[in-house]
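Pasting a structure here, questions to come.
Removed: one protein chain of the complex. Kept in place: all other protein chains.
Just so it is clear, A and B label the chains in written order, and each chain counts residues from 1 on its own.
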Amino acid sequence: MILELKNITKSFSGRQGRVFNALDNVSLKVDEFTTLGIVGESGSGKTTLAKIILDLIPLSSGAVVFNRELIRDFRKDVQIIFQNPYNSLDPKMRIKDMLFEPLSIHRIAQGKGLMSRAVELLQLVGMDDTALNRYPAEFSGGQRQRICIARALASEPRLLVLDEPVSSLDLTIQARILELLAKLKQKFQLTYIFISHNLGVVKYMTDSVAVMREGKVVEFARAGDIFRDPGQDYTKRLLEAAKGPY
Amino acid sequence: MRKNPYLISGIIIIGILSLAAIFAPLISHYDPSSIDSRSLLSPPSSSHWLGTDSLGRDLFSRMIWGARISLTIGIIAVGIATFLGLFLGALAGFYGRFIDTLIMRFCDIMLCFPTFFLILAVVAVLEPSIFNIMIIIGLTSWMGPARLVRGEILSLKEREFIQAETAIGCSDLRIIVRHLIPNAAGPVLVNATLGIAGAILLESGLSFLGLGVQPPIPSWGNILIESKSTLGIAWWITVFPGLAILVTILGFNFIAEGLKKVIG
Partner (left out) sequence: MEKLLEVKNLKVEFQVEDKVIHAVAGVDLQVNADEIVVLAGESGSGKSATALAMTRILPANARIASGEVVFKGRDILKFTEKELINIRGKDIAYIFQEPASYLNPVYTIGSQISEVIVLHQQKSRKEADELALGLLEQVRITEPKRVFFSYPHQLSGGMNQRAFIAMSLAGNPKLLIADEPTTALDVTIEAQILELLLQLQQRMKFSMVFITHNLSIARRIAQRVIVMYQGKIVEQADTAAIFKSPEHFHTKELIAAYEKIGRI
């Protein structure tokens, strides 16, 4: 087990003192080298959970417990890919500087080594070194997402949280990026937490699935089981909607 | 010129001004303090292009040297204000809560004072000198940039790329300096450009009142001191410095306008 989420609750206080629970007592276990899928509609709390795992927003109660043997340096070993490739890259930075940053912060490479390592990272995601001196605005959504993946891999992480990484891309590009992610997981022995509202994508990528609704986990099972024989009504409804009339 | 007429015209105006200021010793024919007792208050002529003042000093030379003074004061004062504003605004915007409240309330307090009178009061206590003027204008003009920077950073913070930088392992300082400030720089630059115009106007006003640059060092503001008494008889003493100030302010405003277009 690489990560355990214990009774995570996140409340926001809205107007007139109302309290809104984005996450309500969420508990999950993630095993090493697996892909855990987190499925849910908008507002189910999936993105909030992702940000809490990455300690980008504080939780209200509960604990995020990492296996200290596997995750020794949090910011190095755990990385995240966000949904919107247009918002995840600093528009004023060149691609090479964006790749150099994690490499030097975590001392993976220095001096001349930075450039060669950056080129390697780009090749891993299917891009060539002409990208290095360019700015994010010069790339398409799919290419930017590849750059985000390269940056996330720079620190040689063990756990990657992917928050709807392909949802804003064309279906054909989605397929290619997902193939790339699957290949990288194999190659670098990574663990993925894959968040999506798209059940087709989840079926393709994951080993086990947690279904979330309004901040709670309503069902958790192996991917094959959930799609074949969903237990909860809500899960059944999601599957029905995704299948449509054919 | 078609693409950005404001920016181009502004740069031309200020460019000429700056060149004049930099090459003042080479351009001015006379020493700005030298007295030509044969032509007191004489109108523009071939020997004195812009005429002379009541002490017989060549107005053109005094204007060129005045440009040097005014521009220097404007740029340095705004430099101080912007630097302070960036620093305080970034801290307030990034850390929020207590630090934000502290800095913003201090900002509000400073804004309560009518700036001009605050400067007058300070100058009355300290002796008026070019150095003091620059510092004082700088220390009383940081509020605008600070609020601007704070606003920019508050909205930038919500953009995911900042969270991505945290996730990679960037320290707070690195995020502020390398990511937030460069992205907030646009509006701050526009503000600073307008600020220089404002500072020059401020300095001219102070000098006109006798509390700024002291004669015999020429400044457009203190050249205008004589205009009060010579308006009817020596129009050139009023018109030329006034025109210079006008054109300079206009030039900086044009640049600011042009920058806004570039930043988008």
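Quick notes on this one:
By definition in this document, contacts are C-beta pairs under 8 Å (C-beta built on N, C-alpha and C of every residue); 3 or more make two chains touch, one makes a residue touch a chain.
Note that the coordinates shown come from a computational prediction; the quantities given were computed from them, not determined experimentally.
In the full assembly, the chain not pictured is in contact with A, by the touch criterion defined above.
Only one residue in the set A:K6, A:R134 or A:H197 touches the chain that does not appear here, and it is A:H197. Contact residues of subunit A toward the unshown chain are 41-43, 140-141, 170-175, 178, 197-201, 203-204, 227, 237-239, 241-246.
Convention: only the chains that are shown with their structure count from here on.
By the touch rule above, subunit A contacts subunit B in their complex via residues 51, 54, 56, 75-76, 78-80, 82, 84, 87-93, 101-102, 105-106, 148, 151, 154-155.
In the complex of the two chains, the subunit B residues touching subunit A come out as 159-161, 163-170, 179, 182-183.
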